[in-house]
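Have a look at the structure that comes next, please.
Only one protein chain is missing; all other protein chains are in place.
Our next item is subunit A:
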Amino acid sequence: MLLTASEAKNERMKVGLFIPCYVDQFYPQVGIATLQLLEKLGVKAHFPKQQTCCGQPMANSGCEQDAIPVYHNFVDTFQDYDYVVGPAGSCVYHVRKHFNIIDQTPKVEHVRENTRELFDFLINVLGVTDIPGSFPYKVGLHLSCHGQRGLHQANESEMTPVRDGQLKRLLTSMKGLEFTELDRNDECCGFGGTFCVSEAGISARMGQDRVKDHVRNGTQVLTGGDMSCLMHLEGIIRRGKLPIKVMHAAEILNGAIL
């Protein structure tokens, strides 16, 4: 494809691809879609292989002291990049918000400040406003809490009735795509990291309720910006053998650009 002038500038940007541990191990196709999508938009992202995880599983369990070596590994891995881009709002939020317990050296500050969620990066750094393509399905958009309430990537129903957000705007440009109007636009899916096993009953019930909302309102493809929520919801959908396909939004957008 042809590169525009701004896309050529994007090529010079040094971007580190952050593929969270569970995406790396269980959803390689999401990592591939992220890499390819960035490439199509003129960004050659590099995947430094000494990366592992953001440390959130330990920290959310109360063991953030144990996560410190993991934080340092993250910072050391990504310190030389202009931007660190990952397809997971929750992990990005963790780096930006909770890496405050290690020494705030210039490299730590640099990494925290420039770690960006994929769609936030596309819109606010690359200036992407729409992605031409078609996706003729009824799409249920799951707003992940850490992307929405943590990184402010979408309006919150606690503040305003207007249902707007970064990912919604990007997906709106797809031809044929119709959004599911959910009864509860931004209720948590119940994944919650280690919550999903330490409070397994409530976690499952929350996920089942979210899935029912999508089924009731006709979702064909369930998508979002955070694979962790989607992994949990997909687990429930597959257990129930429900006719809903789960895709990370990077897969939809990457598939649309030819």
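Keep this in mind: a residue touches a chain if its C-beta (ideal position, glycine included) is under 8 Å from a C-beta of that chain, and two chains touch if they have at least 3 such contacts; residues count from 1.
In this text, contacts and distances are computed from a predicted model.
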**Request:** Using the UniProt record as the reference, specify the protein name of the hidden chain from among "(2Fe-2S)-binding protein", "4Fe-4S ferredoxin", "Amino acid ABC transporter membrane protein 2, PAAT family" or "Fe-S cluster assembly protein SufB".
**Result:** "4Fe-4S ferredoxin"
**Request:** Decide which residue listed in A:R149, A:K168 or A:H214 touches the omitted chain of the complex.
**Result:** A:R149
**Residue among A:V15, A:L37 or A:C53 that touches the chain left out of view** = A:C53
**Prompt:** Tell me, which residues in subunit A touch the chain that this view leaves out?
**Reply:** 19, 21, 23-32, 35, 47, 49-53, 55, 57-67, 69-70, 72-73, 98, 145-146, 149-150, 156-161, 184, 187-188, 190-209, 231-232, 234-236, 238-239
